[in-house]
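The complex appears here without one of its protein chains, the remainder shown in place.
Right, subunit A next:
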Amino acid sequence: MANDQKHAIPQTMPIQSATFSPEVNAEIRRAAATGIYDIRGGGAKRRVPHFDDLLFLGASMSRYPLEGYRERCDTNVVLGTRFAKKPIELDIPITIAGMSFGALSAQAKEALGRGASLAGTSTTTGDGGMTPEERGQSKTLIYQYLPSRYGMNPDDLRKADAIEVVVGQGAKPGGGGMLLGQKISDRVAEMRDLPKGIDQRSACRHPDWTGPDDLEIKILELREITGWEKPIYIKVGGARPYFDTTLAVKAGADVVVLDGMQGGTAATQDVFIEHVGQPTLACIRDAVRALEDQNMHRKVQLIVSGGIRSGADVAKALALGADAVSIGTAAMVALGDNDPKWEAEYQEMGTTAGAYDDWHEGRDPAGISTQDPELAKRLDPVEAGRRLNNYLKVMTLEAQTLARACGKNHVQHLEPEDLVALTMESAAMAQVPLAGTNWYPGKPGTQF
């Protein structure tokens, strides 16, 4: 073919398949090469309806606003008022979610305790037991009672301020924990009664109870061991929030912790993180409805977690009916996780600051999700704790700002009527009107 003829025929533009995208193809090649599913930390990365899809209706004529930062807007919250002799009293409605020693370094756990205590809130142990550093630095410490029962003992149970029975986690409802062998130091191995260097599978179900009827008796035992002083939280993954909340209340929970699919994990299968559970936004109203149907809303408190990042998220979760929120991934970022100052090291590992999620490998340059003593030393618990305190204070100020704009003198006075939705999906999930209308999908007696 002559050269001028060849150039006369238009060529089709190469088109990347939406189904077989470069990311999908890369994962197929990785799976073909290794024979193992992708394991990573963090929460769902896919775009799902979120708090960003809601807006507050600030006061104008029909509502009366409060003056920014001058007029009082309280933020305190009391958790565990149903049965416990000693409910948890916090200055702010933002708590630190359970993260294990083992998944995180001792320095990171200490920093979480320091930051939370400075801000007047609680932190939480994780799958691996309670460390002295964590107890020592946490004014209010919630002790997680997990299926693995790693490190579980009655002394630590009594040292805790509340007990959180973990039934599910938003990143992996129905799944257990995975702490891969490379992060099992001598100390972690000893705490968990397992040999050093082997993969540690935390069970996906509790060993000694099988349903809500059993759980009620299990909670009786925990209360008898701890003298009925401590609130009992029950944490469920955001999958069937109405039924799980109903059964948690039936089992005797003082507090229900509801973790949506954007909630993080130390390490699990990517397929689990991205394809199991419901967005946090979709879970809240069903959980609140379950409490209301039992006349237990505000009597059994609701803590919502899973992708909470800002005071706006906090305020929106509270407006939808939560009593408090919990943060995990955001707290890690506040400590210094994925900080651009470690960019060169992230790049050496084939990733970039902001996207690093191979926490199971134990090579975290920020010294947070690691058990390598040299890397862990990079994190100064005092400085990191100060950063977390700052962040918690900013989130609180932001939530107060929004509450005042809606005319509330306590952040818990926010209500669904203060919100509208930007999309039909978020309107349906949050059960607030689509902006500019008085309608949301599923609202009885109305039509689109």
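Just so it is clear, a contact is a pair of C-beta atoms (placed from the backbone, for glycine too) under 8 Å apart; a residue touches a chain by one contact, two chains touch by 3 or more; residues count from 1.
Criterion: contacts and distances are computed from a predicted model.
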Original post:
From the names "Dimethyl sulfoxide reductase anchor subunit", "NADH-quinone oxidoreductase subunit K", "Protein GlxC" or "Methanobactin biosynthesis cassette protein MbnB", which one matches the UniProt record for the unseen chain?
Top reply: "Protein GlxC"
Subject >> Option from A:D38, A:E133 or A:D199 whose C-beta touches the chain left out >> reply: A:D199
**OP:** Identify the residue among A:L55, A:L220 or A:M349 that touches the chain left out of the display.
**Re:** A:L220
Original post:
Thinking of the whole complex, not just what is shown, which of A:N25, A:N76, A:N153 or A:N409 touches the missing chain?
Top reply: A:N153
**OP:** Quickly run down the residues of subunit A that touch the omitted chain.
**Re:** 35-36, 148-149, 152-154, 157, 180-181, 192-195, 197-199, 201, 203, 207-209, 214, 217-218, 220-221, 224-228
